[in-house]
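All protein chains but one are shown at their positions in the complex.
Let's turn to subunit A:
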Amino acid sequence: MRVSRRIKPMYARIFGFAALAACLAVPVSAAVALSDAAGSYTISPANSSIRFSVGKAGGGGLDGAFARFKGSIRIDSSDVGRSRVDLTIFPESVGTGQSRIDAFLRSDAVFDAANSPEIQFRSTSVKRTGDTSALVTGRLTARGKTFPEKFTAELGGLKAGTIKFRVTGKVLRSRYGMDVGTPIYSNIVNFDMTLTGKRG
């Protein structure tokens, strides 16, 4: 305000355009980042983690992680909405720090890893929700049952052919025939994943 009062009207108008251009530049630069990010990535398990937590009655929760999984991320250069995420988790690799709980989770009480060795997620739509965030909708298949699920992806980093996302979401386990232990253990499984993709 003080600046515009001191300078002449014509300069003020130029300054206004410059300010508008500066505002426009934010999404423009993000779009540039997207085109930089565009491409196909293979998820690198060594630099990724898939952790989960199930709340317990009376407080606390059961925390675990899957050690083995594979997947890919494809970011469309012209339309983020056409990007795709595929993820396959091997439930045999579940780990909670308690071998008895791991054995229980692998058994037919929960994952039935012997008969259903893979949990699959195939994205069906990716909707951008911010400069660095997106809502990923897809079909989750576990124990032969498929339901639509939503995950939030937040871009955590992009450099030298490596892209990193933090992906979070909630899944109702009862849908997949894994409702054992409710209501002592919550029906809601909170996923917290760090997925690092390497280009190629």
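In this section, contacts are C-beta pairs under 8 Å (C-beta built on N, C-alpha and C of every residue); 3 or more make two chains touch, one makes a residue touch a chain; residues count from 1.
Here, contacts and distances are computed from a predicted model.
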Taking the list "MinD superfamily P-loop ATPase, contains an inserted ferredoxin domain", "Sarcosine oxidase subunit alpha", "Putative cytochrome b561" or "Iron complex transport system permease protein", the UniProt entry for the undisplayed chain gives the protein name "Putative cytochrome b561"
The listed residue (A:Ala38, A:Val80 or A:Ile101) that touches the chain absent from the view is A:Ile101
Given A:Lys56, A:Arg166 or A:Lys198, the correct residue touching the omitted chain is A:Lys56
Residues of subunit A touching the missing chain are 56-58, 60, 98, 100-101, 103-104, 107-109, 180-181, 183-184
